[in-house]
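A single protein chain has been removed from this complex, and every other one stays in its place.
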Amino acid sequence: MGRATRLPRHVTERFVTRGFVGRRGAPGSSESGTASRVPPGQYLTTDFPVLSAGPTPRTSLDTWSFTIDGLVREPVRWDWQQFLALPARDFVVDISCVTKWTKLDMRWRGVSVDTLLEGVELEPNAAFVIAWSDGGYTTNLPIADVLNGQAFVAYEYDGKPLTPEHGGPARLVVPGRYFWKSAKWVRGMRVTATDEPGFWESLGYHNRGDQWLEERYSGD
Amino acid sequence: MEETGEMREQADTMSVDDTVLDGNAVAGALAAAFGSDVTACPGRCAHCGTVSVVGELRAYLHSPGAVLRCPACAGVVLRVVETTEATYVDARGAAYLRFDRR
Partner (left out) sequence: MASPIAWQIATVSAIRDETASVRTFSLKVPAWRGHRAGQHVDLRLTAEDGYSVERSYSIASEPERTGAIDLTVERLPDGEASAFLHDVVVVGDRLEIRGPIGGYFVWDVSVGGPLLLVAGGSGVVPLMAMVRHRTRSGSTVLARLLLSSRHVEEIIYREELEGLAARADGLAVVHTLTRSQPAGWTGYTRRLDERMLAEVLEPIGIAARTFICGPTALVETAANGLVRLGLPADRIRTERFGPTGT
């Protein structure tokens, strides 16, 4: 399995390969002012790698919908046209993947999760959202982590409709968390009282995934 | 007249995803976890019942880990994550894995 990893600071017993540096961007330079924008252990990239846990879903816009249900007074559902009619805005954010790459100033357009949650009334014991996608992927977040501009559902990237390979028609984007929390092909959020570790959170990855605290693996 | 290489190339790249590999691509991680080779093990898909050897499962090397899917129904059969400390294997998608005793 080809992948890039970095040892935690306390683990140093590893054979070092003479002359190997790897093809990575700088950790960020103080001249360009980017160093402070690159989380610990990350490297800058200008690519936008496409990696996936399964075949690319091809949901037609005629059948697409976004649903919020679970611990809400009344579930809400938007079809594609209704979703596009919601107040939308441009987001320019930095993204970090747990495999080390960080991409600065990614331009998205979509609907803030705040706007989506305005459409529902949360039950008193609502505490978490489980975002779910076509193809079966899930990821979990505390409600507090998706409010106040911290998360949005994007349908455009770089001025163009989001391609299926990058998660289109729409994907969740949570810039403050490693990119596995930004669920591609998102179709809804289920509100719960208890946390439910999602696809990768249940298999060794950190439940919260804050890249500034380097929360990569469970136990970090 | 033969089709040009370019014409066929476009058709091929649009129909099949070259980034999808197979269980052989995860063989080392699985061998380290199980203690012996797993690619020759037949496994029964818990979703559709199809039996495939692990080497034939379709491998999606998603950044956080590897997802091995049934070639018949695309259901998840195995998931593998290698962290710095451990290897995690989720085999719930396999009704069984068969290790033949030679």
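The letters A and B name the chains in turn, as written, and every chain counts its residues from 1.
Here is the rule we use: contacts are C-beta pairs under 8 Å (C-beta built on N, C-alpha and C of every residue); 3 or more make two chains touch, one makes a residue touch a chain.
All values reported here derive from a predicted model rather than from experimental measurement.
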*Looking at B:V54, B:L68, B:V81 or B:A94, which makes contact with the chain not pictured?*
B:V54
*Name every residue on subunit A in touch with the hidden partner chain.*
1-7, 11-12, 14-24, 100
_Could you pull out which residues of subunit B are in touch with the chain that's been left out?_
2-3, 5, 8-9, 12-13, 15-25, 27-28, 31-32, 35-40, 53-56, 59
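The criterion applied here is as follows: only the chains that are shown with their structure count from here on.
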*asked:* As a quick test, compute the distance in whole Å between the mean CA positions of subunit A and subunit B.
replied: 25
*For the complex, which residues does subunit B have touching subunit A?*
17, 19-20, 25-26, 28-29, 60-67, 69, 74, 76, 79-86, 88, 90
*In their complex, what parts of subunit A are in touch with subunit B?*
1-3, 5, 7-8, 11, 49-56, 97-99, 136, 179-180, 200, 202-205, 216-217, 219
